[in-house]
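Entry: subunit A
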Amino acid sequence: MALLEVSGVSKRFGGVQAVDGVGFRVEQGMVKAVIGPNGAGKTTLFNLVSGFFAPDRGEIRFAGDPIQGRRPYQVAQKGISRTFQNIKLFSGMTALENVMVGRHLRSRSGFVSGMLRLPWTRREEAEVREKSRELMAFLGVEQLADAEATSLAYGQQRAVELARALCSDPRMVLLDEPAAGLNMRETAELAKLILRIRDRGITVLLVEHDMSLVMGISDEVAVLSYGQKIADSDPRSVQRDPQVVKVYLGEEEC
Partner candidate 1 sequence: MRSVRLRQVAVFLVLAGALQLGAIAVGKPFWQTQLTMSAYYALVAVGLSLLMGYAGQISLGHAGFFAVGGYGSALLTTWDLSAHKAAGVLQALQAMGAVVARPDPFGGTVLTVHPWPAAVVAVLLAMAAAWLVGIPVLKLSGHYLAMATLGVGTIIAAIAVGTQALGAADGISGVPPLPLLLGVGVGGATSQRVANYWVAIGLLAVCMILLLNLVDSRVGRALRAIHGAEDAADAMGVDTARYKLHTFVVSAGLAALAGVFLTHFNGGIGPSEASIMKSVKYVAMVAVGGMGSLWGTLGVSLLLNFLSLRGYFGTLDDAVFGAILIGIMLFSPDGIMSPDLRRILVAGWRRLRPAPASVEKGASEEGR
Partner candidate 2 sequence: MAGELFFQYLIAGLTYGTIYAVVGMGFNIIYNATGIINFAQGEFVMLGGMTAVSLHAFLPLPLAIVVAVLVTMVVGALIEVTFIRWLSRPSVLRMIIITIGISILIREAALLLWGQDVRALPYFTGNEITSIAVGGARISPQVLWTLGACAGLVVLVTAFFRFTMLGRQMRACAANRVAASLCGLPTRNLITLSFVLSAGMGALAGCVVSPITQTQYGIGTGLAIKGFTVAILGGLGNSLAAVAAGLLLGIIESFSVSLLPTAFKDAVSIAVLLAILFARPSGLFGARAATRP
């Protein structure tokens, strides 16, 4: 049974039919990519899955139970976490604190226990802090722990946001154009990193423009055009699919 099943999902904004009857499946432990030209509905689809928008029609199931129309925090509770196209780190907090918020779902100290700093709360705090440092190390940015998150360099902020997303031990992570703004060397590093994330047993759903990244690491690739899915199979066959080539005419550099 697939980890994520999207079936017949549609979303209209006023006159624009952003997503039109899209359906696809993501198996456990897979790296799945969703590609398509600008305005193809990739980010809208992303926001539908992560609960920022409720679909007009169609169903989204994660590990069997429906999540369409749920609030983002409920979707996160099911085990899906995400990054954002335009990085959304918490201003006024250090990088480490940002990542620790990612651990929110895996900790439970509330208002009263937070105020009283009960023994178990202190132990939980230490554990959250330790886990966050470990993830920042995993992404190679642990030396930025105490820096103001929003004043870090662009690439560093991306890494911190990714660490934050991973910090809730999700079953699946949604990456919204992670390679945007990165040069060739950084993209290659990112590819290795995504594979290492998958090796930790986390399923990856990727929205991306950068073909070199997508084709290199994806198990399956779905292609969207004007809100409709026009292809969905392994990278090799997708590249040769005549419809995909037509949509991407002239852009594809094999």
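Candidates were picked such that all candidates are chains of the complex that A comes from, given by their letters.
Observations
One rule holds for everything that comes next: a contact is a pair of C-beta atoms (placed from the backbone, for glycine too) under 8 Å apart; a residue touches a chain by one contact, two chains touch by 3 or more; residues count from 1.
Computed from a predicted model, the values in this text were never measured in an experiment.
Only one option in 1 or 2 touches subunit A in this complex, and it is number 1. Subunit A makes touch with candidate 1 in their complex at residues 50, 52, 71-73, 76-77, 81-82, 84, 88-93, 97-98, 100-102, 104-105, 107, 109-111, 113-117, 121-122, 124-125, 128, 148, 151, 164, 168.
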